[in-house]
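A single protein chain has been omitted from the complex, and every remaining protein chain is retained in its original position.
On to subunit A.
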Amino acid sequence: MFQLTATPASALADEPVHIRVTGLPPLQIVTLTASLKDERGYVYQSKAFYKANEVGELDLMEAPSIGGDYVGVHPMGLFWSLKPEKVFRRLIKQDVMNSPFYVTLNLYDSVYVQVSTTDQPRASQTVQRWFSGPGVQRVQIQEGRVRGALFLPPGEGPFPGIMDLFGGRGGLVEFRASLLATHGFAVLALAYFGYEDLPKKLEEIDLEYFEEAANWLLAHPKIQKPGIGVISVSKGVEIALAMACFLKHVVATICINGPNAIYEFPLRYKDLVITPIPSFMERVQMDVLGAMRLRHYKGDARDELNQKSVLPIEKAQGAILFIVGDGDECMNSREYAEQALDQLRSHGRNNGRMLVYPGAGHLIEPPYTPLCYASPHRLGSGILLWGGDPVAHAAAQEHSWGEIQKFFREQLTQTRSKL
């Protein structure tokens, strides 16, 4: 009798699941699939083919997949290789507090390259993947100009405070903040356009808005003083680096795949205006499916004429960690990080560090997040290529997540212990 176990059955989305099958015919080749329906009703699926051992067992911690969405030993492969049935969709959890993603694991006793709705699995298990842990609190924020959501760990605190900035897609993305809160940080997921009464489109970066948010966070009774961290991705990196340069309360900054200079729109902070480096629209490249590779699109931050747009990172007081996907098709992320580190070195500073992940793409997210290779960026913008080799990208997400938490614990706790 076939048995499929997946433990734990309910876990945080960034925790691994141990999948085992028993009761198979010895050496039988079987199909394992995973499927998930997101909150908009879009279905994501993955599959892999495995060979049972001589006693008819299969342990995904040890057995290699021989084909399908991934090959080799990848215990969480079925999760990170989930693909949308409707191509170019990106999986993002909207409600991070009250509901998990339900992932159904199915076992078929032979090779099914394509599973139809009439095919019955021989065994099935559904696991829950949560984006917040018990006791985590979510507080909707509408203080002054600040718009977003604050996630607090359970307990009295105070907790190390982090601001979470996503990129040019706008709106409010909460799942990373809620997961970090589950790991003991107080995290403000901050929106800056395309959300509530914030501007619909991004036309300039007003650093005083982010300063207001940082000050508000630091003033919160449950947030440790005297400094906060910032985690950012893509366009958000420009903002995070600017905060690190100009706001002395930002003492730890993580920059994932983003520029060290101002692009597209000017940045304004009090009297200071940093004008953007121009982009070269004609340098867009379409891949074979018509998705746009923007990697070569932006002007060169090392060009002498563009130096006034490069952020004065030597002014940053705190530590900076650059996380780079070398397979990023959207931005020349490695170049930006290297230039920033060169700039620090040339000013005798050593507060910057870089982690480069070969084969990882632009959207480096918490572990087991399915690789989104390309998706529409904003309404009417066309499909953007993010890049990434699935196996390398999954490994990068797993490794970097540990590094992110370690970095914030070291930098933010040290600050506290200096008191």
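FYI, a residue touches a chain if its C-beta (ideal position, glycine included) is under 8 Å from a C-beta of that chain, and two chains touch if they have at least 3 such contacts; residues count from 1.
Just so we're on the same page, contacts and distances are computed from a predicted model.
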Original post:
Looking at UniProt, which of "Myosin VA", "WDR54 protein", "Bile acid-CoA:amino acid N-acyltransferase" or "AP complex subunit beta" names the chain we cannot see?
Top reply: "Bile acid-CoA:amino acid N-acyltransferase"
Original post:
In the complete assembly, which of A:V111, A:L202, A:L218 or A:M354 touches the absent chain?
Top reply: A:V111
Original post:
Of the residues listed, A:Q285, A:Q307 or A:N350, which one is in contact with the missing chain?
Top reply: A:Q285
**OP:** By the contact definition given up top, give the residues of subunit A that touch the hidden chain.
**Re:** 29, 31, 47, 49, 66-69, 71, 81, 83-84, 87, 111, 113-114, 116, 280-286, 288-290, 292, 296, 371, 373-374, 380-382, 388-390
